[in-house]
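Here the complex is missing one protein chain, while the rest keep their positions.
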Amino acid sequence: MNAMPPFHVTQATRTSRVAVLIALALLIALAAAPWWAGRADMRLFSEIFIYLALASLWNLLAGFTGLVSVGQQAFVGFGGYMLFALAIFGGVNPLLTLPLAGILGALIAIPVGALVFRLSGAYFAIGTWVVAEVFRLGFAQVSALGGGSGTSLPAAVVREIASGRSLRESIVYWTALGLVIGVLALVYGLLSSRQGLALTAIRDSEVASESLGIDIWRTKFLVYVLTAGATSMIGALVFLQKLRISPDAAFNVNDWTAYVIFITVIGGIGTIEGPIIGTLLFFLLREALADLGSAYLMILGLAAILVMLKSPRGVWGFIVERFGVELFPVRRRVRFAEPGGEDLAGVSAEAAVAGGRDGSAGCRPAPRPSR
Amino acid sequence: MRDPVLRISCLDAFYGDFQALFDVSLAVQANEVLAIIGANGAGKSTFLKTVAGLLPARPDAVWYRGQTLGGRAAHDIVRSGIALVPEGRRLFPSLSVEENLLIGGQLGRPGQWSLERIYALFPVLRERRNLAATSLSGGQQQMTAIGRALMSNPDFIMFDEISLGLAPVVIRDIYAALPEVISDGTSAIIVEQDIGRALSVADRVVCFQEGRVSLEGCPAELDRAAISAAYFGV
Partner (left out) sequence: MDWLNTILQGILLGGLYALFAAGLSLIFGVMRLVNIAHGDLIVLAAFVALVVLQATGVNPLLTLVAVVPAMAGLGYLLQRGIFNHALGEDVLPPLLVSFGLSVIIQNGLLEAFTADSRKLDAGAVEVASFALGSNVVIGYLPLLMFVSAVAVIALLQFVFYRTALGRAFRATSDDAEMARLMGHDNRHIFGLAMALSLAIVAIAGVFLAVRTYFDPSSGPARLIFGFEAIIIGGLGNLWGTLTGGVILGVSQAIGAKIDPGWQLLAGHLVFLAVLAVRPKGLFPRVEG
């Protein structure tokens, strides 16, 4: 047998390197938005960032960890209410409440997670919904925070961010931009790390990964708590923008779960690029169908169903299959060193080695039977 | 020479990207018992599953009584009179012994097999008729599985490793009942790892090796050396 040629393991692809350059340029443009974009545009960008962050987090939870939650609005609302509680009663600077809300969200996710993890599959999903309902009903009972009708952020508190309105809006905008970059970095970092490999292994086969020593329960629980914390932070940001909170707005299933799920599913669940594509499509569709009201949600729902039935990997999955691109590569490729420096056909860690037997005499080569 | 009742022609089978059968061709005559032997992973069970319709196949790869059967849905195929006693028995745990038998007869195909006749063949099942099927011993479960297949009054029965995991004395009892099971007009394929058993009950033997037919012939003609060579591929 010949010795195996020297090889190294890489993650980047040529496309991804190009994409990084484009992303950097985009980032610089977005950071400069307060100087070239109007107020309405900045609010739209912030909204896009928020949905992109929420979708990426939900995707991490459902697409990569297999925990389908329809109750993430619990943490969005919780984060929002923590902003109000800490700023109004704790005298904390509103901007500082964001990371605090994140920590508190992660902390409360521990007992919540311990409860809902007793359920699995779709029952887990409904369980998360019940928890969100409990949060909603609970906060509606807190009269100090406005009870059932909610409350607004006092002007004095708002001024703590900055004294001038345009500076305030810029600061909130940059916070949103910073947060979404942080979330994307967190998700990508997690998935390309060894934890991420563990997650993919769990998703592909729980039995196999357990036999390899991966503690499934703990890994999933960790992701759940982390996602909850990040979602709470985003929730605080959402209501920092709105300056007003109420139980129905804070824990709204449509705003914080239905849209997020549809974005992720249509964009491509289980891929990092999916939520990006999905968010862009979502906002494009919203512009195009602005007048349709609830019919818009129906169309989204229909699109999500069609995607799930026909192309479960979503729009991005379709693109990957057709063109083989990958912007955020997490799979590892083995590259063998060849004299010309060319690498062999990228054999990703998951690909099976092709067979290559001839048919026996007497039978013509048979086409694959279609399923 | 009469047409074979079952004719397999250049059959391939795949599990996803993995190819399990390569250009398998064979035939079973009416009233004939064909034994298929081979090592683990040789493709024997895959073959039976494909004939039964649980795995896809090209339409003209499987001919039964002059009609193409390949690619038809499993529930259609059993209506045509092909029954499978699957590997591992696979009784329905939520059903009692009798319910397992009854569900086998769901189709209402006419024939000589009925609950009474099955109980006459395997009296121990009558005593346990209302127990959960999976609470029975291995041998009794095998009898139930065979009975369940018989209840559909098949013309063609396939037995997949019915001796697996059973004590020799139990295997002997089950094989003793086989002649009555494979009575007039019925053809059968028996997949067995126990070569001796297979040779003793079969009219013809086929050996599979890594998804291909490696040997074919009558038990009387084949010697141990030839079988070993075909079995292990050395």
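Some points to look at:
A and B are the chain letters, set down in written order, and residue numbers restart from 1 in every chain.
Simple rule for what comes next: a residue touches a chain if its C-beta (ideal position, glycine included) is under 8 Å from a C-beta of that chain, and two chains touch if they have at least 3 such contacts.
Bear in mind the structure is a predicted one, so any value in this text is a computation, not a measurement.
Although one chain is hidden here, its contacts on subunit B can still be listed: residues 52-54, 73-75, 78-79, 83-84, 86, 90, 92-95, 99, 102-104, 106-107, 132, 134-135, 148, 152. Counting the whole complex, the residues of subunit A in touch with the unshown chain are 62, 66, 68, 70, 115, 118-119, 121-123, 125-127, 129-131, 133-134, 137-138, 140-141, 148, 253-254, 258, 261-262, 265, 269, 293-295, 297-298, 300-302, 304-305, 308-309, 312.
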